[in-house]
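A single protein chain has been omitted; all remaining protein chains appear in their positions.
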Amino acid sequence: MGFAFDLLLALALLWSAWRTLATPDIFRAVILFIVFGLLLTLVWSRLAAPDIALAEAAIGAGLTGALLLDAIGVLRGRKKS
Amino acid sequence: MKRFAVALLAALFAVALIAALLELPAPAVDLPAAVGAKMAESGIAHPVTAVLLNFRGYDTLLEIGVLLLALIVVLAVAAREEAKQPAVADPVLQTLARIAAPLMLLAAVYLLWAGAFRPGGAFQAGAVLAAAAVLLHLAGLAAAWQKPGKCLRIGLAAGFLVFLAVAAGLLVEGALLQYPPAWAGALILLIEATLTVSLGLILAGLFLFLS
Amino acid sequence: MTSGLIFACAGVVLFAMGTAGVVLLDHLLRRILAFNLMGSGAFLVLIGLAQRDGMPDPVPQAMVLTGIVVAVAATALALALARRLFALTGGYGLPQSEAKDGND
Partner (left out) sequence: MTDPLPWLILLPLLWATGAFLLGPARGARLALAGTAVQLWLAFALAAKVSSAGTALHHPVGGWGAPLGIDLAADGLAALLLILTQFVALPLFLYARAYFAGKSPAFWPLAGFLLAGMNALFLSADLFNLYVTLELVGLAAVGLVAMGGGAQQLAAALRYLFATLVGSGLYLLGVALIYGVFGTVSITALTPLVTADAPPAVWFAAGLMLAGLMAKTALFPFHYWLPPAHGGAPAPVSALLSALVVKASFYLILRLWLHPFAPLTQVAAWLPALLGGAAILWGSWQAIRAERLKELVAWSTVAQLGYLFLIFPLLGADRLALHAGGMQVVAHGLAKAAMFAAVGVLIQVTGRDAVADVAGVAARLPVTLFAFGLAGITLMGLPPSGGFLAKWMLIDAALLRGRWDMVVVILAGGLLAAVYVFRVLRQAFLLPSSGERRRVERRPVATLEWTAFALAAASVLVGLRGMEILRLLEAGT
């Protein structure tokens, strides 16, 4: 049971990573990256590493995601004007 | 052509390395046992925090240096960007931020306190503090930061400076960052508490100086 | 096969994907994303391999915490430079090398 869940989680993680790189739209890529970060948080808790899970959710997905979203927000705003 | 070659190379590398991972002997050195044996002397009850701030505290000291350095570069580069107009105030988001920010402050204090004996610690607490600041900014309740004044600079550097001061002070008695077992818990708590504030400011600064 | 080993293998694939991405992609933000995937892959290998017998190991866990903070510092630095470059040139990519290198 645990094995099947781990395998599915690993595949979902790799799929989200692949889509992050391959998606043509940069906004969507950032959203997929945040999804990737949340999946990675799950992986860390599966690996009995709650400290890393907390840090990944807060820093990896949260702060990095916010930084990236802000960056594309700026880029888009500038492009229009 | 280049695209195809790099992709092929990466795929071959991944397959070969995975094959190499499937048949490994047991490691020769058993560090978890060593950590367990010295836990009582570390002054901390949670193994990951003990490694992070005591056994390998020197890594953490340099890592805070990396973070401060990144902030200095962000400051130097972003200072020339023209100031952006304040974000559009969204009443729903504002209400949410007003409720969430104090709760996040509480969560940060809890995480800092919890780090001594369960998952948590200065990094997670600092990240939550930073997230609160970012949320307030996005809701239009806090402005983006301009050039930092004296107070803000001291706040940004305080955690690193306290860490450095403790590391240097302990050299009088023994090695770098060699906590006397009786004082270890108190000194680590002092470092963690100032680090939480500074990390919160630095992580928030990475966002607020840029935007 | 333990959870550790599964995720270590996933980490290898992730690392290979990220590295290829950093090398091949042109868009600066995408390269920053790819660098983050690469780092996460290395962290997964570190933890997964160390815990392949199923026992948690605090030493690599602390290392990964350090690594995550270093990665966010590098990401912020890269973003600051990319945003500044965008403000100056209006482009997402790096201009072709001015050094006559013949390598690009």
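Letters are used for the chains, namely A, B and C, taken in the order the chains are written, and counting of residues starts over at 1 for each.
Rule of thumb we're sticking to: a contact is a pair of C-beta atoms (placed from the backbone, for glycine too) under 8 Å apart; a residue touches a chain by one contact, two chains touch by 3 or more.
None of the values given here were measured: they were computed from a predicted structure.
Undergrad: Which shown chains does the hidden chain touch?
TA: Even though it is not drawn, that chain still touches B, C.
Undergrad: Check each of B:L9, B:A45, B:A167 or B:L190 against the chain that is not shown and name the one that touches it.
TA: Among B:L9, B:A45, B:A167 or B:L190, only B:A167 touches the chain that is not shown.
Undergrad: Please identify, in ascending order, the residues of chain B that touch the omitted chain?
TA: 16-17, 19-21, 23-25, 27-31, 34-35, 38, 54-59, 62-63, 65-66, 68-70, 72-73, 75-77, 80, 150, 153-154, 157, 160-161, 164, 167-168, 171, 174-179
Undergrad: What is the set of chain C residues that contact the non-displayed chain in the whole complex?
TA: These residues touch the chain not displayed: 8, 15, 18-19, 22-23, 28, 31, 35, 38-39, 41-43, 45-46, 49-50, 52, 59-60, 63, 66-67, 70, 73-74, 77-78, 81-82, 84-85, 88-89, 94-95, 97-101, 103-104.
Note that only the chains that are shown with their structure count from here on.
Undergrad: If you tally contacting C-beta pairs, which pair wins, A-B or B-C?
TA: Spelling it out, more C-beta pairs touch across B-C than across the other pair.
Undergrad: Can you compute the centre-to-centre distance for chain A and chain C, using the mean CA position of each chain? Integer Å is fine.
TA: 12
Undergrad: Using Cα averages as centroids, what's the distance between chain A and chain B in whole Å?
TA: Chain A and chain B have C-alpha centres separated by 19 Å.
Undergrad: Where the CA atoms of chain B average out and where those of chain C average out, how many Å apart are those spots?
TA: 18
Undergrad: So which bits of chain B are touching at least two other chains?
TA: Touching at least two other chains: 48, 123, 203, 206, 210.
Undergrad: If a residue has to touch 2 or more other chains to count, which residues of chain A qualify?
TA: 51, 55, 59, 63, 67, 71, 74 - these are the residues of chain A that touch more than one other chain.
Undergrad: Of all residues in chain A, which touch chain B in the complex?
TA: That would be residues 50-51, 53-55, 58-59, 62-63, 66-67, 70-71, 74 of chain A.
Undergrad: How about chain C: which of its residues touch chain A in the complex?
TA: Chain C reaches chain A through residues 1, 3-4, 6-7, 9-10, 13-14, 17-18, 21, 25, 27, 29-30, 32-34, 36-37, 40, 43-44, 47-48, 51, 56, 61, 64-65, 68-69, 71-72, 75-76, 79, 82-83, 86-87, 90, 92.
Undergrad: Given the complex with chain C, which residues does chain B contribute to the contact?
TA: Residues 2-3, 6-7, 9-11, 13-14, 17-18, 21-22, 24, 26-27, 31-32, 35, 47-48, 50-52, 55-56, 59-60, 63, 66-67, 69-71, 73-74, 77-78, 80-81, 123, 203, 206, 210 of chain B touch chain C in their complex.
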